[in-house]
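So, chain A:
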Amino acid sequence: MILEEGVLKDGTKFILVEKNTLLEELKNMKNQGYDYLILMSAVDYRNYREVVYHLGSYRDNRKLVLKVRTEDDVLKSSASLWGSANWFERELYDLMGIRFEGHPELKRIFLPEGWHGHPLRKDYDMNKEQYVNMNDDGTDTVSFNPEDGW
Partner candidate 1 sequence: MEYSILQLINFILTYIGINFSVYFPPYGMLVQRVIVDLIGGLLIFIAAALTIIVVIYIFRKWMADLQQRIGPNRVGPYGTLQLIADALKMFGKEDIIPDNVDPLLFRFAPYLVFIPLILSYLLIPYGNLYHWDIIFTNVNVTLLLVIAFSAIPPIGEIIAGFASNNKFSMLGALRAAAQDLSYEIPMMISLIGVIMLTGTFNLNSISQYQWHYIPIAILEPIGFLVFFVAVLSKMAVVPFDLPESESELVSGFNVEYSGLRFGIFYLGVFGSIFFGSLFISTVYLSGGSDIPFIPGLGYIWLLVKAFIFTFLFLTIWVSLPRIRVDKYMNFGWKYLLPLSIINILWTMVIVLAMHGVL
Partner candidate 2 sequence: MEEKIIEVNFGPQHPSTHGVLRLKVKLKGETVLSAEPIIGYLHRNAEKLSEFNYYASNTVFMDRLDYVGNHNMELGYVMAVEKLADIDVPERAVWLRMLFVELNRIASHLVWAGTMGLDLGMITPFFYTFRERERILQLFEMVSGARLTYNYISIGGVYNDLPNEFDAKFNEFVEDFSSRLKEIESLFKENEVFIQRMKGIGILPPEVAKSYSITGPVLRASGVNYDIRKVSPYLYYDKVDFDIPVSNGMDNYARFEVRFREMEQSLRIVKQVYGKLPTGEYQNPLYRKSGLINIKGKGESYVRTESPRGEFGVYVVGDGSKKPYRVRIRSPAFQNLSATNEMVKGSKIADMIATISTLDPVFGEVDR
């Protein structure tokens, strides 16, 4: 369900869709020829997070921006539509804290497992330093104590 339509500053058409119909809209767009998921990004507007899908086509120059807003940070995963969505969603989960339901393996991609907070959130505390170390079995540990890691 499309809530809003318009044109972005760079001249691209954008649509804002209802959160619950996200997956159907994406599928719909994919069937319409937007078979290329250029970029998935998320913007933190403090009250809500906006996940932005840049869709393109491998045939021509068409481009569309699909936006969806979420307040509870839970969205449906589109990993079944695009293989690339797998890593995009892991990245957004890692840095923005958006959980994608139905993702095959939703874990952090850049930061070590167990990192506190999601750095791209506007409320992330940049002054708190976290120290990473490695267990004997090769998994990362994170702590606020400087002596536990580096």
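Selection criteria: all candidates are chains of the complex that A comes from, given by their letters.
As a convention for this text, a residue touches a chain if its C-beta (ideal position, glycine included) is under 8 Å from a C-beta of that chain, and two chains touch if they have at least 3 such contacts; residues count from 1.
Bear in mind the structure is a predicted one, so any value in this text is a computation, not a measurement.
Engineer: Going by the contact definition at the top, pick out the neighbour of chain A in this complex from 1 or 2.
Structural biologist: The candidate that touches chain A in this complex is 2.
Engineer: Quick check on the complex: what are the chain A residues that touch candidate 2?
Structural biologist: Contacts found on chain A: 8-12, 35-39, 41-44, 52, 54, 56, 58, 60-61, 63, 65, 82-84, 86-87, 95, 108-112, 119-120, 124, 138.
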